[in-house]
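First the structure, which I've put down as structure tokens, then a few questions once you've had a look.
Coming up: subunit A.
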Amino acid sequence: MLRMRAHALAAVTLAGMTAPALAQDAKGSLTVAFAAEGTVLDPAKYSAGVDHYFIGQMYEQLVRPGLNLEPTNWLAESWKVTDPETKPVLEVALRKGVTFHNGDPLTSEDFEFAYQRLRDPKVSRWSHLQANVERFEIVDDHTFRIHFKEPDGDYIAQWLQLWAVPKKYFERVGEEGFTKAPVGTGPWKYVSRSVKEELKLEAYDGYWNKQHRPKVKNLTIKIIPEDLTRVAAFKTGAVDWIDGVPPSMVEEFKTLPGVKTLSVVSGNNLYIDFPSYKPDSPFNKVKVRQAVAHAVDMDAIIKTVLFGQGERYAEVGKGATGYDPDLKPYPYDVRKARELLREAGYPSGFETPCYNLTTPREPNVKEMGEAVFAYLGAVGIRCRVQGLEYGAWINLGRRGRSGPPEMDGVLSWMWSQNLPGDPATPWGGHLHSFVAGKGWGSYSYTADEKADAMVEQLKSTMVPEKRVALIKEIARYKRDNVLGGWTTYRPVITLAWRDKVEFTPWAYPGYWRGFQEIGLKQ
Partner candidate 1 sequence: MVGFVGKRVLHGLVSIVGASILIFVISRLSGDPIVLMLPVEAPPHVIEAMRRNLGLDLPLWRQYLIFAGHALTGDFGMSYRWQTPALDLVLDRLPATIELAVAGLVFSVCLAVPLGVLSAVHRGSWIDTVGKGFAMLGQAMPGFWVGLLLILVFSIRLNWLPAFGHGGISHLIMPAIALGWYPVAAQTRIVRSAMLDVLESDYIRMGRALGAPERVLVWKYAFRNAAVPLVTMLGVYFASMLGGAFVIEVIFAWPGLGRTVVEAVFSRDFPVVQAGVLFTSILFVTCNLLVDLSYGLIDPRIRRDG
Partner candidate 2 sequence: MVPTATERPGGAELVPAQPLLKIENLRTHLHLARGIVRAVDGVDLAVAQGETLGVVGESGSGKTMTSLSILRLLPKPMGRIAEGSITLDGTDLVRLSEEEMARSWRGRKISMISQDPLTSLNPVFSVGDQVGAPLRYHGLARSRRSLRETAVGLLRRVRIPSPEKRLDDYPHQFSGGMRQRVACAMAIACAPRLLIADEPTSNLDVTIQVQMMELFRELQAETGLGIILITHDLGVAAGICHRIAVMYAGRVVESGDVRDIYRRPAHPYTQALLAAIPHLGGGRRKRLQAIPGMPPSLIDPPTGCRFAPRCPHRMPRCADYPPSFQVGPTHKAACWLAEAGA
């Protein structure tokens, strides 16, 4: 039974984790502002990353990335996977002494209950993630096993999927009651919520993690989508912490007296895709795709259009599983790009539709798209630009659907690899070729047998070392042949808070907006 070497560190209980630091009761209150709002407060009903902003404050998972993104046991005291290559069994030993906000102790039944709800498509939108799980076995109050039908690398990559939800409390108050008064094990207890306006939380005194816990009593999260208004709220002192400092104001915020800022990668990966699977399309030729990779000065775009709020990456971002520092993105070289186009048989370039997302899902994504298309035009790939708002953009990108005509040109797209990041699922969606009905390549414009084989193998690789090696191999192959699109940048978000606020940033859950450790200087 091969112990998880990479996670050996995780198996050891972290030093000092359980040492009972003297937790004096937190006092005072703090108001923060988010640009976007989590929709649901029930982890099983989670639909997109933004939901983490709220769920991440009140609920917890078995494992999570630590302060420098290394896997850290959280609600799990220890866990191991046996027979990872044949019939894997995940055994988890729960941490003792953990209680829910209403005082109920955390037991294996709670996780079985969470598992049952995550499997049910009527409740969860991620039921397909439990597809490979055969059964859930409760060994005792603090130990349970998950038996897999076949190896499932993704299950491990996404922090063992399960969120702690109080079974007895849920069954007593029912779904309706639970959404009105949610209970979890997290550092923050639910107080009240007004959709589109604010979420009020209170520090949970009985929180199990004495070392990493909030140092302020009341927290109010305001929702202010309009950048200008959010900045005004911060400057006028109405709020003490904001996320999403507009890129154009980051320099100014860095110089503001009494204000601290933090610029971190948001976990989303942006790229430009093109129909390389279509034989009659110019993008079927690798030289044309390489020409695209050379044609755009992404560094200049990041500096001016994004005000430095972006980080170049080649296939896998820094800190993500399988990051290969030796794999460099294509350099900006207009002469090389034109030469490649000539060799590919397009001496005077060609016309193509270019689809740009106009809704700011990431800051300045529209302006970035316009800039990229302008650079392509400079080397001869002349764009007929069409702007699409989010709903239309998603509908256009999807493969194998009825409705608007198939995407037939250059498309500005994005696919989050989460934090710290694991490319397996995204590659399954846009590197693997599109296979109707199988769930592979739902947004893919690539058809390459070798890439397909490697991605399918990655799906079933649970052994961390093998997983990292395979990711590096796929990344190199993907980069050299510019498959699954050309990777441009990973957006960087900037948070800002006043000196009086003590804030230690945790990446996940909440994509840096988790207030695991926040307080007021005494």
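The definition used in the following text is that contacts are C-beta pairs under 8 Å (C-beta built on N, C-alpha and C of every residue); 3 or more make two chains touch, one makes a residue touch a chain; residues count from 1.
How were these candidates chosen? In short, all candidates are chains of the complex that A comes from, given by their letters.
No experiment lies behind these values; they were computed from the predicted model shown.
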With reference to the defined contact criterion, which of 1 or 2 touches subunit A in this complex?
1
Interface with candidate 1, subunit A side, in the complex: residues 39-40, 42, 45, 47-48, 121-122, 125-128, 179, 194-197, 222-226, 228-233, 235-236, 238, 359, 389-392, 394-395, 398, 400-401, 403, 415, 425-426, 428-429, 436-439, 442-443
